[in-house]
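Below are the structure tokens for one structure; questions will follow.
Subset of chains shown; positions unchanged.
A and B are the chain letters, set down in written order, and residue numbers restart from 1 in every chain.
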Amino acid sequence: MEILRFDSDYMEGAHPEILRRLSEINFEKNTAYGYDRYCETARQKIREACGVAGAEVYFLSGGTQTNAVAINAFLEPYEGVVAAETGHINVHEAGAIEAGGHKILTLPQHGGKIRADELLALLRKFYSDEAREHMVRPGMVYISHPTEYGTLYSAGELRVLRRICDEYGMALYLDGARLGYGLAATGTDVTLPLIAECCDAFYIGGTKVGALFGEALVLPQAGRIKQMFTRIKRQGALLAKGWLLGLQFDTLFTDGLYYRISAHAVRMAEKLERGFCERGYRMFIKTPTNQKFVILEDEVLRGLSRRVGFCFWEKPDEEHTVVRFATSWATKEENVERLLELI
Amino acid sequence: MEILRFDSDYMEGAHPEILRRLSEINFEKNTAYGYDRYCETARQKIREACGVAGAEVYFLSGGTQTNAVAINAFLEPYEGVVAAETGHINVHEAGAIEAGGHKILTLPQHGGKIRADELLALLRKFYSDEAREHMVRPGMVYISHPTEYGTLYSAGELRVLRRICDEYGMALYLDGARLGYGLAATGTDVTLPLIAECCDAFYIGGTKVGALFGEALVLPQAGRIKQMFTRIKRQGALLAKGWLLGLQFDTLFTDGLYYRISAHAVRMAEKLERGFCERGYRMFIKTPTNQKFVILEDEVLRGLSRRVGFCFWEKPDEEHTVVRFATSWATKEENVERLLELI
């Protein structure tokens, strides 16, 4: 009996077009370290998608690595990064940010998001504290979009965070491990150009959105960070065959593939949510992206877990459990339907 | 006019069998972070190839990353790693070892190798120095095999290094970025089991030997390093889709593919060397592996560089230049022949 797997959005390989092209160019001899033509065209397409002609784009292998490199690049040694207590860097990156010497200054999370008023309160408290020279200066704001809870910031919220960062001399960094699913969400007013306008750095996730692996780190303001190449190398994050990453992003950003496959995942998630709701289940949190958090009675959970893979999230009370179902670019509609038949 | 490229051994993609299998399993849903079945069979095959049933095997994305993780895992904070002054970690890894807090204690290089007597002298000097508690303790010996100069240690030399490390309580680490080409070299008496017997850690290079990307870090003594998984994650080196690496190494270690393709590269290099020598050229250094260092008159060099890609190495005098030609698993014999026709 096959298990229907909705555990996460990084369980499959890559969009077939990527594999096709990798095979096609397999015996081409390419220059290493990102100086190849695929990286160059990929950069160009990403710049266009972001609407920033001069943006710097770097291709890295994974999310934790990208976060560590980017955050390290912007922070002074005596600075820390503000993040939601549930932020990926604060919980599930094994202390990679601290390994780089930086404290994470936490804010409460609201559906995985931070709130501007609480950020402001933190900053005002810091700057009115007479002992602040003994304290870690907030040098950056880290947000994930979509968040670890599948939620999204609005364009207005991003603009407010930007203004606060400007006011307090901070960088704004957006972790876009699942960015495609955020951009493709129904009703969002956040676009790549808006993100590029608001953020000092962000990454466009590939690993979870159609690539074999890889993330595209975008720095809209060229020249802001010196020696980014060497920084990446120093942190062990420079892939020798950079064109493997370049070609993947070139493919994803050709003819809107990245958006198209993201939109598919969102549609599948919406269908899944609709199905659960029609059957009387409640969502733990409302999300417009590819992650759906369903409150299940523990008895139902036990039955379902023999046939379906999902991710345990938390226990809101003694008799219920919140589980996460994640769709992806590769989710087959028939599998969503089969899941719904099981509940 | 096509350029014949012998610049390096990481200019092509992967052995076609790897691409074939990647396509084959593309829509399988695999567990992340190396807990999939491909990683498991790859580990098993590598253990068998090494002759160490209980060895731990970890798959990482690149060489600098693997070096940084492995060296960090073995060293105490107050320890440093001994390496040849030309060791990759000392020259071309952008300070990644120092970024982890460790000093590199250098020895002279002899064709890229360190010598046991000079290592012993360094250790005796350290342990007879009354101020040694103010100094960085040598905690590990780093060697590359093949070295950056394409040379190899003998089994006897490795055993002596092992004995010295035992005597002084040090770990022995072997950087095997090009290990296949070393194992396939004519006349070498160094085998994987011998390496596993002598070293506390080593990696089997994939990036340069038939894989798209990836290195297999082997720790022969299970349990010696605690929490290796978390260490890897903390250094940003944990690939989400670990099976991409597992499947590649599973393929390379099935039916001797890794050795076969390595032997091809060595044959191509030997042919290239023979051809140069027959035409009166001299080698800068005698190497049995896939890198050949040829002394060219500068005039010849200028002519050749319009048709052939190679790597500038050094200038031994005013009128000559040493250049490196690297073959690889993917080198076509006809291209070696065309190169030889050009000189």
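Criterion: contacts are C-beta pairs under 8 Å (C-beta built on N, C-alpha and C of every residue); 3 or more make two chains touch, one makes a residue touch a chain.
The shown structure was predicted, so the numbers you read here are calculated from the model rather than taken from an experiment.
The complex is a homo-oligomer: every protein chain shares one sequence, and counting across the whole structure file gives 4 copies, of which 2 are shown.
Definition applied: only the chains that are shown with their structure count from here on.
Chains compared, chain A against chain B: the Cα-based superposition rotates one onto the other by 180 degrees, nearest 5. Averaging C-alpha coordinates per chain places the centre of chain A 34 Å away from that of chain B.
Contact residues of chain B toward chain A in the complex are 5, 7-8, 10-14, 16, 19, 22-23, 25-32, 61-69, 93-96, 99, 207-208, 212-213, 230-231, 233-241, 244, 309, 330.
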